[in-house]
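I have placed the structure first, in the form of structure tokens, so that the comments after it can refer back to it.
Right, chain A next:
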Amino acid sequence: MSAIENTVENLRETFRRDQVWPFLAPTQTKVNVDNQMILYVEGLNLSFDGFKALNNLNLYVNDGELRCLIGANGAGKTTLMDVITGKTQCDSGTVFFGQNHNLLNKDEAEIAQLGIGRKFQKPTVFEEQTVFDNLELSLKTDKGVLPTLFSRLTPTQIDRIDEVLKIIGLAKHRFMLAGALSHGQKQWLEIGMLLAADPRLLLIDEPVAGMTPQETEKTAELLTSLAGERTVIVVEHDMEFVRSIARTVTVLHQGSVLAEGTMDQIQSNKDVIEVYLGEEAGESEVGEDAVEGENA
Partner candidate 1 sequence: MTRLTEWFSAGRSSGKHTLPFVVILLVVSLLASGANLLLPEDSALYVSTYTITLLGKYLCYAMLALAVDIIWGYCGILSLGHGAFFALGGYAMGMYLMRQIGDRGVYGDPLLPDFMVFLDWKELPWFWLGMDNFGFAMLMAVVVPGLLAFVFGWLAFRSRVTGVYLSIMTQALTYALLLAFFRNEMGFGGNNGLTDFKEILGFDLQADSTRVSLFMITAFLLAVLFVVSQRILSSRFGKVVLAIRDAEARSRFIGYRTDRYKVWLFVYSAVIAGIAGALYVPQVGIINPGEFSPINSIEMVIWVAVGGRGTLIGAVIGAILVNYAKTRFTAILPDAWLFALGAMFVLVTLYLPKGLMGLYAQMMAKRRPRILEESAVKESATKESEV
Partner candidate 2 sequence: MKIKTLVSAIALSGATLIALPSMAADTIKVGVLHSLSGTMAISETTLKDTVLMMVEEQNKKGGLLGKKLEAVVVDPASNWPLFAEKGRELLTQEKVDVIFGSWTSVSRKSVLPVLEELNGLMFYPVQYEGEESSKNVFYTGAAPNQQAIPAVDYLMNDLGVERFVLAGTDYVYPRTTNKILEAYLKAKGVAAQDIMINYTPFGHSDWQSIVSDVKKFGGEGKKTAVVSTINGDANVPFYKELGNQGISAEDIPVVAFSVGEEELSGLDTTPLVGHLAAWNYFQSVESDANDEFITQWKAFTKDSNRVTNDPMEATYIGFKMWANAVTDAGTTDVDAVEQAMIGQETENLTGGIAVMNKNHHLSKPVLIGEIQDDGQFEVVWETDGVVAGDAWSDFLPGSKDLISDWTAPIKCGNYNTKTKACSGQNY
């Protein structure tokens, strides 16, 4: 019975007079941020073979915010990003981008086209192509097959690429193969690719891993300057770095949010001290070294 009812309901839904059919409706790309909130993550659950990677996780991010996510290995940071960007399907929960975009029923490409950019833990660039090509590919354009086939670079686009090149400091290397760049440069290129796409929300996974102190400083500057116009979520192990950029910090532990607040609030939070910072506070030097060693 219920199957028939469902079908009828579906049919009714399809033929509602007040709506056009979904496939005829213009795709809405505008993100509704009337509530000043750009990302709603509610009740996320995900388990791999019995291991709970995400456990009833709730997270809200304001529009234009710079948010840092911290947490021990296995706390669910990367998995959370995977779910938001559509790489991994979650078991239950909701993820909304603005008020109107349900991210869970979209694939990676669609999510990216909505304006969510992601940088991976390990820098991933198109190594066999030049820096310039890498950025050209990332430009915010129509990414359908036919438009891409017949597209040509417009002067505005070239200017935009030049601008990005300048920002990430790779202007001199524009015709070099991306694979020949140093590790830090690749990290920058990847960030540059995000910038070229002109996203609303940036998810950045460990941006300063393997960078020299100067590079780290430059990255911090860049990220801070991005916030406001765009929303940035950074996952980072380097506490020094987090402290230097963060306004709000969220601590994840065993797949759910443990604490949220400013760096100072976090540092004084009892739970956090117990499970994460506590250990590090006790032996902070060693801990940070270990973390860096792991990333290198």
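Selection rule: all candidates are chains of the complex that A comes from, given by their letters.
In the analysis below, a contact is a pair of C-beta atoms (placed from the backbone, for glycine too) under 8 Å apart; a residue touches a chain by one contact, two chains touch by 3 or more; residues count from 1.
Just so it is clear, the structure is predicted and the values come from calculations on it, not from any experiment.
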### Task
Looking at chain A, find the partner in this complex that touches it; the options are 1 or 2.
1
## Note on the structure
In the complex, the residues of chain A that touch candidate 1 are 85, 87, 107-109, 112-113, 117-118, 120, 124-130, 132-133, 136-138, 143-145, 148-151, 153, 158, 172-177, 180-182, 193, 197
